[in-house]
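What follows is a single structure, written as structure tokens, with notes after it.
As you look at this complex, bear in mind that one protein chain is not there, while each of the others sits in place.
The first chain written gets the first letter, and so on, giving A and B; residue counts start at 1 in each chain.
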Amino acid sequence: MGKQITVPFGPQHPVLPEPIHLDLVLEDETVVDAIPSIGYVHRGLEKLVEKREYPEYIYVAERICGICSYIHSNTYAECIEQIMHIEIPERAQYLRTIWSEYSRLHSHLLWLGLFADGMGFESVFMNAWRLREHILDDMEATTGGRVIQGVCKVGGVRKDIAPEKLDEMLKGLKNLEHELHDLTDVFLNDASVIHRLKGAGVLKTEDAYYLGAVGPTARGSGVPIDIRQTGYAAYGKINFKPVVESSGDSYARCAVRAKELYTSIDIIEQCIKKIPEGPVDVKVTGAPDGEFFARAEQPRGEVVHYIKGNGKKNLVRHRVRTPTFTNIPPLVTLLKGCQLADVPIVVLSIDPCIGCAER
Amino acid sequence: MTYFQNAKTIVKSLFSRPSTLMYPAKPAKKMALSRGHVIIDPAKCITCRSCQRKCPAQAIVVDVKEKTWEIDRFRCIICASCVEVCPTKCLAMDPQYPESTTARGGIYKVTVAGPKKKEPAPDAAAKPAEMKE
Partner (left out) sequence: MAQEQVTVPISVGELVERTAQMKKNGCRLVQIGCTKVGDDYEINYLFDKEFALTNLRITVKQDTVIPSVSSVYFGAFVYENEIHDLYGIAVTGMNIDFGGHFYRTTIKTPFAVTITKEGS
């Protein structure tokens, strides 16, 4: 047993797009303990509810994160609708589902690119981002924004998609699926990728469950938590199965995300086939009085929006628990026992989004 | 173990044009719905202040007395709330993104026609938009 030394990791590090700091306690080259510290980008967005009225605050809620932005606004709107007992039109529910899945596609492709880049696999990075561009184009054509869609509002959605555009999207997705197979097959079957990821950063099933892991981090460890199964938006009317892998290492988490790309495409195709005609929003009057915990499945996992209102236009409290925030304790656990050289890969494998985590 | 898995993608890339645009030599793609920046038709504005109330970023300031409409381009989050709420449809979304700047400021102030009690003054409507530091 060697002498223990502490190596700081972050907040500035080539693989980290956002600042998180880890104090790694090492014995020789093996990590025996990791102490996370965040707090570099805390903006206090939740406090803003006191200054903004609830219909306008949705644009603030959407800016909690720059990647899963759409789903934040969706969850916020759903939370308010639950408190105020607003029934939104069916077409709006389907549109929300379509955009949610589009943002999952774009987030997973972004992550795949960054992850491949983190381990030096540049061509996957280029190709993943090239495919992501098609998703962003479709997003911009239907909502008006590439990553900040601003299309959700309390009581429905702000934009409708024309039937011709839906057909075009369907065709685009078919193409995309084809190209994705080329991309993910190369990535997941590459000998050096397998060598690098198999067995790195193992999270046991029980640990994943009780430490509060969510999303692909939990599903990679065999915990089948997928909030889409609760059937919010139109997910209740769609057939899909959550992707679950059992080995719990970095490779399993990658495989979950890669396979989820196909699930997302499948869900969008089902939605486009089933989407009914009708209006896309209802008029909302009054203000929320009550409280509710709304949950949704983001690309990184389960997000919880808690809203408490007292019948005034300004809410009392809006609390967001983002997936990365609850994935920090599992990260600490799965870093224990891995090699120092694997730390960047293991950290990236939970897809950390720190701006999101600190709000 | 497999070899030459990536060959298909590589060959395809060799014989296709680059996916990237030669920006700014070629203009960036834009869609009909793209939210670029807010533009105003000063002749139609009635200084009702709806846009100012609805703005989540508090970027718009409307002065009823002075008949001016002012937007801070750096505060604006381009959500298009103001465009939706405008009763006279004088606000619109231009799909072109605003040009980047290297200086502070970004405040854009326009003198507008004001409420439609009387006929809108023709000189106010014709006044060109002026930039203010």
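In this section, a residue touches a chain if its C-beta (ideal position, glycine included) is under 8 Å from a C-beta of that chain, and two chains touch if they have at least 3 such contacts.
Here the structure is a predicted model, which means the values were calculated and not measured.
Enquirer: For the chain that is not shown, enumerate the shown chains it touches in the whole assembly.
Expert: Even though it is not drawn, that chain still touches A.
Enquirer: Among the options A:67, A:148 or A:211, which residue touches the chain absent from this view?
Expert: Result: among the candidates, A:211 touches the missing chain.
Enquirer: Just name the one of A:18, A:56 or A:78 that touches the chain not displayed here.
Expert: A:78
Enquirer: Would you mind spotting which of A:9, A:121, A:187 or A:232 touches the chain that isn't drawn?
Expert: That would be A:232, which touches the missing chain.
Enquirer: Contact with the hidden chain only, please: which subunit A residues?
Expert: Looking at subunit A, the ones touching the missing chain are residues 35, 37-40, 42, 44, 46-47, 50-51, 78, 82, 209-212, 227, 229-233, 236, 292-295, 302, 304, 306, 308, 316-317, 319, 321, 325-326, 328-330, 333, 358.
Following the convention adopted for this analysis, only the chains that are shown with their structure count from here on.
Enquirer: Using the touch definition from the top, list the residues of subunit B that touch subunit A in their complex.
Expert: 1-2, 5-6, 8-10, 19, 29, 31-35, 54-57, 77-81, 84, 93
Enquirer: Note which residues of subunit A are touching subunit B in the complex, please.
Expert: Counting only subunit A, the residues touching subunit B are 52, 56-57, 59-60, 63, 123, 127, 130, 133, 137, 140-145, 148, 150, 158-159, 182-183, 185-186, 189-191.
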